[in-house]
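Following: one structure in structure tokens, then a few remarks.
With one protein chain held back, the other chains of the complex are shown just where they sit.
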Amino acid sequence: MSPRVLVLVAGAALLTTACGGGDTTTPAASGSSAPASSAAAEPSPSGSAAPVRSNADLVIWTDELKAAAVKPIAAKFATDNGITVDVQVISADLQANFVTANAAGNGPDVFTGAHDWIGNLVQNGAISPLQITADKLSGYAPISVAATTYQSKLYALPFGFEAIALYRNTAIAPDEPKTLDDAIKVGQAAVTAGKVESALNLQQGDNGDAYHMEPVLTSMGGYLFGKTSAGDYDPKDLGVGKEGSLAAAKKIAELGEKGSKVLRRSISGDNSIALFASGKAAFLVSGPWALPDIQKAGVKYAISPVPGFAGQKAAKPFSGVQGFYVASKGKNQAFAQEFVANAMNTEASMQAMYDGAKIPPAMNAVADKVGADNPDVKVFVEAAKGGDPMPAIPAMQKVWEPLGKAYSAIIGGADPAATMTATGKTIAAAIAAAG
Amino acid sequence: MTDKTDLTVEPGAGTPTSRAARPSTEPIPEVKLTGARWWREVGWRHLVGLVAVLFALFPVVYIISAAFNPLGTVVATGLIPTAFSLENFDKLLTDPGRPYLRWLGNTLLVALVVTVVQVFCSALAAYAFSRFRFWGRRGGLLTLLLIQLFPQFLAAIAIFSMFTTIGEVIPRLGLNTLAAYTLVLFGGALGQVWLIKGFFDSVPKDLDEAAVMDGAGHATVFFKIILPLVRPILAVTGLLAFVGAFNEFLLASIFLRGERVKTVAVGLYGLIDQDRSNNLGVFAAGALITAIPVVVLFQYLQRFIAGGITAGAVKG
Partner (left out) sequence: MATTTPTRPAAQGPDPHPTPVRRAGTTTALIAKVLGLGLVLGLAIAISPTLIGQSRWGFLAIVWAIAVLALATYAGRRALPAKYILPGTLLLLLFVIYPVVMTAKASTTNFGDGTRQSKEETIAQIVASSVVQSPDAPRYTMTVATEGSVTEGPFTLFLVSQQDQSLYKGTVDGLEPIAAGDVTVTNNAVTAAPGYTILTPQQVNAANATIKDLAVPTETGAIRPLGIRQAFEGTTTLRYDEATDTITDTRDGTQYTPVTSGDREFFTSADGRRVSDQSWLANVGLDNYQRALTDSTIRQDFIRIFIWTVLFATLSVGTTFLVGLLLATTLNDSRMKGQRLYRSLLLLPYAMPGFISLLVWSGFFNKDFGLINSLTGLDIGWFTSTFWARTAVVLTNLWMGFPYMFIVCTGALQAIPSDLKEAAAIDGASGFTQFRKITFPLLLVTVAPLLVASFAFNFNNFNAIALLTEGAPFAPDNPEAGGTDILISYTIRLAFGAGGAQLGFASAISVLLFVLTGVIAAIQFRATRTLEDVN
């Protein structure tokens, strides 16, 4: 029987091959034909002649918030050049997903992201520098260009700012506080009076949040990294564990759960904004992303830059800059460069970005126009301009978690000086170990 | 003949007619219990049951309350709904940037295909391990148990590069396709061998031996005689496989990026990861709809769960 079976099998095999017609897309596994065909339902209207990877002539990755803004711009670019553009929403961990996919030759051509990714992206060889004339760049806020420039090369086209400011519930605190102490005093009075549950929402959660604590750290004279003569952050000059950070730690302990209970670990990213929006907090330290929720909830609010503590330095929040990047291993690098350097780099596109994503704009002309009738946006642009660019050097990755966890521990009652000193050592060791 | 009846009429249905359900603690059938006696023998059981139900249900109630709360934020949600509206469901189902129903369809499709393949492959292998004696049998069984302990996603990077290569040869099996994701889950094809083998072991061997003597081929014996007999365990392992695939999240988050190929787990996670405090309502609405197919399946297969797992033991 065996030979007969073999012959039959050979016949069936030939048949399969013939039916396949050299088309290699026949589903290979039993029962998987259905998913295969549904995956093929991804839009690919161009019918481009490329033998493999027919995705689109330009693939853009962004997150859900920005997708709505990018899509129309991408669509126009597609029409102008007679090509197809696919905008994909990456819901979680865009940076890590991008680095892995790009290294495997499976990533997008263009993507959006925060400027503090640049150090890691550059060390992974994942992005290509941009060549944009100084003339064109002068249209953007200088701090946004500085933030997206790394080791003297521009890596992203900035489009928006992210910085935190101080929201106040104007029913509780009608006047702009001059200092953080003032804000806390007003907030605590409201708590005592039973009008709110929390004086000041500065989200930390159980694992801490170094980003939202930065104004406190800087106002007390602390810093994360010093700067080299060339103006880049210097990984060898770590401020954590030094004098200013110890003063900040002491201040945080005073405000913490064993002190005045203004800072609490139960206030986290999960509830900080919602508490304020529902009128249960007098003040909130947060960014422009909180605006839609607060406006929707209808609570009366006003925004001002985060002030410093009385008699201390000005508070400097981190300035984050959102930009468009060109992937180093995208399949369509020419279109990618064209899209970022030319199509995005116009006032109309930047205006469309703002209209769609409502991120405070980095292009001066757009910021002026939007800021004229939207004071909130103006405050955030100002806050960003008054802050320090978030360090983009790879060493910064070693700072976030330990520092956040140290803040959380100090709020919970750990010894401020000892904790901060130990954390400084931990971070320094981690930076040294990473080479 | 009796064997067959015993196995297909599951012993765990809990109906009074079921042979095994007759409680042994009941020496003489009672007509009616009253007062203290009732409380001592039956009533307290209801109390325990009620406490258990409360414990089991309060998070479910919370999710329902969040789903129907139009404010939909963490702060505004408690156990008892403060308001009622279908706004969250409306938002969930109508936002074009969030093809929820498609996610659900993808998930069901993947889970079903994976379930069928996993149960089928496991049943095949379990049959061999139960009926044949061959070199490497014990070792093979041990290896299976060991492999099962190894979490597949620890090798996520390797799997990722593997499918990058495959995608270059067969684009429809590349990353970001449900087909590739399904294939990866096929890696667990032998995940149910142990459970099914235990059941096979309890099916008397003379059954298939007799059939073979009768002239039936081994395939006929397997498909026509053995498989129908072990339906309860197939249902149970199928359910386990289904729930496993339905809940898979880590590999899906690496594989599936396009909005239209996502599974519910990745899609809903993206929703809550982005802004937990405000998307809670929409998330809860999605969670409720997601839970429906699983709950329905569970209620339908409930009798098999008890019967299937334990029927093997009945055979002793």
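Worth a mention:
Order as written gives the chain letters A and B; numbering starts at 1 within each chain.
One rule holds in what follows: a contact is a pair of C-beta atoms (placed from the backbone, for glycine too) under 8 Å apart; a residue touches a chain by one contact, two chains touch by 3 or more.
Only a predicted model underlies this, so the values are computations on that prediction, with no experimental measurement involved.
In the complete complex, the hidden chain is touched by one of A:149, A:169 or A:419, namely A:419. For the chain left out of this panel, the touching residue among B:211, B:235 or B:282 is B:211. Shown as candidates are A:192, A:295 or A:342; the residue that touches the absent chain is A:342.
Considering the complete assembly, subunit A touches the hidden chain via residues 1-2, 5-6, 8-17, 19-20, 22-24, 26, 28, 48, 50, 57, 81-83, 96, 99, 103, 119-120, 122-125, 128-129, 131, 133-134, 151, 153, 197, 206-207, 264-268, 270-271, 275, 328, 332-339, 341-342, 393-394, 397-398, 400-402, 405-406, 408-410, 412, 414, 419, 422-423, 425-426, 430, 433-435. Listed for subunit B, the residues touching the missing chain in the whole complex are 1, 3-4, 11-12, 14, 16, 18, 20-27, 30, 33, 41-42, 45-46, 48-49, 52-53, 55-60, 62-63, 74-75, 78-79, 117, 120-122, 124-125, 127-129, 132, 134, 137, 140, 142, 145-155, 157-159, 161-162, 165-166, 168-170, 183-184, 186-190, 193-195, 198, 206-207, 210-211, 213-220, 222, 224-225, 246-247, 249-250, 264-265, 268-269, 272, 276, 283-284, 287, 290-291, 294-295, 298-299, 302, 305-314, 316.
Convention: only the chains that are shown with their structure count from here on.
Subunit A and subunit B have centres, each the mean of its CA atoms, that are 37 Å apart. Across the interface of their complex, subunit A is touched by residues 71, 73-76, 97-98, 106, 109-110, 113, 116-117, 157, 160-161, 164, 167-179, 181-183, 186, 253-254, 257-262, 266-267, 269-271, 273-278 of subunit B. Contacts from subunit A toward subunit B in the complex involve residues 24-25, 27-32, 34-36, 38-42, 52-54, 61, 63-65, 67-68, 88-93, 97, 100-101, 104-106, 269-275, 277-278, 280, 289, 293, 297.
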